[in-house]
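Of the protein chains in this complex, one is absent; all others appear in place.
Here is chain A:
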Amino acid sequence: MTHDELTIANPKMKAEGVDVFYGAKQAINNVSIDVGTDLVTAFIGPSGCGKSTFLRSLNRMNDTLASARVTGKITLEGEDIYAPSMDVVQLRARVGMVFQKPNPFPKSVYDNVAYGPRIHGLAAGKADLDLIVERALVRAGLWDEVKDRLGESGTALSGGQQQRLCIARAIAVNPEVILMDEPCSALDPIATAKIEDLIHELRGKYAIVIVTHNMQQAARVSQRTAFFHLGTLVEYGKTADIFTNPKQDRTKDYITGRYG
């Protein structure tokens, strides 16, 4: 793998020689990658290639699985996130996450967004919290749809709205990175288009990493694309290059639909 495209001026996160094991099974093998600060990075690859596993090691969500073990080095702004001195709770506030299936809490729309700011003590008072909630919902493109029903349950919204609510919930804690794990796989095309628009809006404000099955989606929303296969990073580069001029045969086969 050539490294010229990989060099990013000021990477937000940097992974070096990362292995992830589930028990005795190795899910990720020696992956090194930089995540750009002002870029959207897409992880693509066939099912079971380890792209979601790798994403979950970026905010240490793999810690919740007793059998998972991560070796190698992952840094956020130069800090080793697996160092004993790293506070996982703070890390996850800085590296937010949006999941495959919308998972709003069974609380009101307002309380869903206010959840993070409340537990991290980000708001000085009720008025401040109102402002944070409104700003997050505006950023997530949901404000106009829910401003009159903030008291309604978050689970009563449509699937696409629920996913934008989850994005608003992540934004409300002011993260530096947002990880999205196939955020549109449970949504219809219109809701998907809205989320993709939203990703465009959010670019530059947050470093975004998105895992997707959908290559068109990766081509539309991302500036950098990483192709994973069988737990290894096969190719990483500018999205345009990966899709028009892949250097590896495996990448070419995948992109042209030979497998996956």
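As a convention for this text, a contact is a pair of C-beta atoms (placed from the backbone, for glycine too) under 8 Å apart; a residue touches a chain by one contact, two chains touch by 3 or more; residues count from 1.
Definition applied: contacts and distances are computed from a predicted model.
Colleague: Out of "Phosphate transport system permease protein", "Glycine dehydrogenase subunit 1", "Multicomponent Na+:H+ antiporter subunit F" or "Methionine biosynthesis protein MetW", what name does the UniProt record list for the absent chain?
Modeller: Going by UniProt, the chain not displayed is called "Phosphate transport system permease protein".
Colleague: With the full complex in mind, choose from A:Lys14, A:Arg69 or A:Lys107 the residue touching the hidden chain.
Modeller: A:Lys107
Colleague: Which one touches the absent chain: A:Tyr22, A:Tyr82, A:Phe99 or A:Phe243?
Modeller: Candidates A:Tyr22, A:Tyr82, A:Phe99 or A:Phe243; residue touching the omitted chain: A:Phe99.
Colleague: Just one of A:Gly116, A:Pro183, A:Gly231 or A:Pro246 touches the chain that is missing; which is it?
Modeller: A:Gly116
Colleague: Among A:Arg169, A:Lys194, A:Arg224 or A:Arg250, single out the residue that touches the unshown chain.
Modeller: A:Arg169
Colleague: Applying the definition given at the start, please give the residues of chain A touching the unseen chain.
Modeller: The list for chain A reads 59, 61, 64, 66, 89-94, 96-97, 99, 101, 103-107, 115-116, 119-120, 166, 169-170, 173.
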